[in-house]
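One chain of protein is taken out of this complex; the other chains stay put.
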Amino acid sequence: MFQYIVMRVMKGGLTFLAAVSITFLIVRLMPGDPTTAFISDSMTPQDVQALNTSLGLDKPLPEQYALFLRNLAHFELGQSFFYKQPVGDIIAPRLGWTLLLIGTSLLITLLIGIPLGVHSARHKGKGVDQAVSTMIVLGISIFIPLLAFVLVYVFSLELGLTPVGGAFAPDVEDSELISDVARHMILPTVTLVVVNLAQIVLYTRSSMLDVLKEDYIRTARAKGVDDRGVIWGHALRNAMIPTVTVTGLMLGKMVAGAVLTETVFSWPGVGSMIYEAVQKQDFPLLQGAFIVLAFSVILMTLVTDLVVAWLDPRIKLHAESTR
Amino acid sequence: MATRRSFLKLGLAVTAAAASGSAMAQSKAGKSVIFRVGLLGDVQTLNFWASNDINVAVLQEAVMPRYGYMDADGNVKSRLIRQIDVKEGARTFIVHVTPGLKWHDGVPFSADDVIFTGEYLVKHKLFQNTRFSNVASARKIDNLTVEYQLKAPQVGFADVMLFWVAPMPKHRWETVADPMTVSDDPRGVVGLGPYKLSEWKKGQHYIANRNPDWPAALGTPAIDRVVYRVYKDENSIVLALRTGEIDATSRQFLPSMAGQFRKKPEFRIFEIPSPGYSYIGFNGKKSEFAADLAVRKAIAHCVDRPKIVKLALEGNGVPMHGSVSPVHKDFVKSKIEYPPYDLDAAKKLLRDAGYADTDGDGIVEKNGRKLSIKMMYEGSRNDYDKSVRIIKEDARKAGIDLVLEPVDRQVYIDRQSKTKEYEMLFVQWGAIVIIYDTFYNIYGKDSFLNYSGFHDPDLEKWAKNAKESGSVAESVKPMDEAQKVVVNQIPTLAVWVPNLIFVNSARFDGYLPYPSSNNGTITLSSLLNIKPRK
Partner (left out) sequence: MREKNFVESFTKHRLGMIGLAGIVIVIALGAFGPLIVTYPVGYNEATPLAAPDREHWLGTDGLGLGLIAEIVWGARTSLFISFTAVAVATCIGVPLGLVSGYFKGRIGGLIDSVIEIAMTIPALPLMILISAISGPSMGTVAVVIGLFSWPTLSRIVRNSTLKLASMPFIEAAIVLGIPTRTIMFKHILLNAAGPALVDLTIIMATAVLTEAGLSYLGLGDPNAWSWGGILQNAFRAGQHFHAWWLIVFPSLAIMFFVVSFNLLGLGINETLNPKRD
């Protein structure tokens, strides 16, 4: 088990190294002068010189790479063109908002998706199941900005139930802060849940179908354990394994969804900042946002891996047998 | 089933919390008068002098206003400066500071600050530093009086300084060696305006409370607190206005977006002519055709301004037939205009200049080279994109092939201002306010706004004359002569002046829609005048 965890952590580290290496290469191997991506028109020649030195752009590529990694290890992500502040300082307060949104959406997606998947597996081929299948196909076909716009139009504008954007009202009292944030979170969360639900339902349903065919379930049934007990007690724990695994793999997609969702709802997270950085052509900020998001996703994937390990007793054996 | 029911309960609980939250917010608003402004995108920095960001400018109106402003008739008025006396044929200017003003930390505003501002802006090349490039010396006469000596006569110096420059608190900035990197002073933001910036969360909101020290003589505002709220997306800002989340925006509305607010009693719509205008620029150094006066004239004959205004601006603007915007009433009286829309005249001009369509593809050639010019513009601008597509289509009818080059902003600025790698461009001046002064900056030899480096000795002479006139009235004559050169030589070809549309909540009254400001109805003059409607 310990070995397994160490291996997973190492793999996570390797993934992060790969992610940052890709960004390093993208910026430097793009056609044209590699420095232009980091030099803005408001800089003086001295600024440019200082930047070149700090990025090591006058040195050979391997040395630049070493410098890049060293800066990263010190959490130095460069200077934003637009805000003229360290990228890390701009991203840090926003990361919490993105994680809050993604975390809440993920939780609700699982809370709805797993029971729905189980239910649909139990009633395989019936009306409920077919409805779920159709929903899955539609769910993965939705264009997020459109869904988000329709939601705002109906619930904020026509019905006046929810705020249009932001995370909380500027003049809200501290005592009301939590309920105000909750109010602002409803629509972005609904958007992310709708687009991600399909995957969770799909995987829960198909793994449940597989598990239900296993011998020990038949045995349990034969022993007279009632249907509900079989499903929720025995089958679900095992059926959860692929679901949790896919949850880990979905995180990257959820981040993608968050970029679009946060933009439409003016949610003050990293995603909407990416949109602004694109508008303002702020490359250091874009690069920093990617690195921070990649790190978060990798970390969360690691967590799901550990949950899988906890759920699945076989991993322990497997890890020991391969060593 | 059980899960579904409990989820429903959760949903109800959240909705209930939401409803009570909004009720509370409303009851709180009753105590003091709060005016809410929506910003599109975040405020770049709270160091007002290191930015020309539109959101910074909006915040500045309330917190750190400029010396003066332009009123509805296009006259520049003073505010933080009481008066400027012009002497010795516009070579000496005596600046009288308005008495009784205090910085937000209690230090009185004085002549020292005025002198410091000019010197500091120039020394650190901050925004607006070019407004002082003609200054030879600044001398303190007494605590509230400064004397400026100029290198060359410049009648516009007073108006330019009043309109563009905001003073800096000397006691805060004299110790700052590298102001460009200062984003917000950890000691707090010190301004001079009727509102003090009291609290902010970057990327979310900025709150400014009334400054009790603001002299009553300059007008006492009825609004106690201005709340600026950041939105990321144009649509959410429109929706926020519609739902009453905000009362005004820093952002002018596209006609299509403004449409939904018309005929609704809860809103007031203001249409203000923009201080800027769009134009086509030619770069003769990069294209032999752009260097050919016959081609430039022919292209001028292909620009159907009313049609472009109708389609590209959805009717929301004014065709600009001459080289000076109709906003400057005194300078357009002589009606000096570019060649009119006339495709046959364009064809004839080209024919007379030796261009002919020899291969039957509808595009003319000369010396075996097809008359094809690339036109660069910022592709993300919908109004630009539509305008150039219309011009391209009409130019094609005259036998000219305009190749459209939409590029992103970064590339655009780089190619326009630095590498000069363009043949033609389509763009809009943000604000050309003091025209008799700025004309030379646009067309003068080596002037910083003369991107293509166009040079004509007559234009040089007249534009310089206008700038150095003894009075504004005296500048009209040389301006006319300069305009005649522009419409004949066509270094640039003006197209339209957009209307800026601002939508405000009708819960308030007294908005002052001043032209010549991109800040619409939330300028300082307006903020001092807005009051809640009973």
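Observations
As written, the chains take the letters A and B, and residue 1 is the first residue of each chain.
Keep this in mind: a residue touches a chain if its C-beta (ideal position, glycine included) is under 8 Å from a C-beta of that chain, and two chains touch if they have at least 3 such contacts.
Note that the structure is a prediction, hence the values are computed from the model and not measured.
Among the residues B:Glu234, B:Asp342, B:Glu365 or B:Asp480, only B:Glu234 touches the chain that is left out of the figure.
Touching the missing chain, out of A:Val9, A:Ala50 or A:Val137, is residue A:Val137. Among the residues A:Ser80, A:Ser156, A:Thr204 or A:Gln281, only A:Gln281 touches the chain that is left out of the figure. Contact residues of chain B toward the unshown chain are 234-235, 238, 253-260, 307, 310-312, 314, 379-380, 382, 385-386, 389-390, 392-393, 404, 406-408, 411.
Counting over the whole complex, chain A has residues 11, 14-15, 18-19, 22-23, 26-27, 30-31, 37, 124-125, 133, 137-138, 140-146, 149, 206, 209, 248-249, 251-252, 255-256, 259-260, 263, 274-275, 277-279, 281, 283, 286-287, 289-290, 293-294, 297-298, 301 touching the chain that is not drawn.
Here is the rule we use: only the chains that are shown with their structure count from here on.
Mean C-alpha position of chain A lies 40 Å from that of chain B. The residues of chain B lying in touch with chain A in their complex are 3-4, 7, 14-15, 17-18, 20-22, 24-25, 28, 34, 36, 41-42, 44-45, 50, 125, 180-181, 183, 201-205, 207, 225, 227, 229-233, 235-236, 239-240, 242-243, 245, 380, 408-410, 413-414, 417-418.
Across the complex, chain A meets chain B through its residues 36, 40-42, 44, 82-85, 90, 93-94, 111-112, 115, 149, 152-153, 156-157, 160-173, 176, 179-180, 182-183, 186, 262-268, 272-273, 275-276, 279-281.
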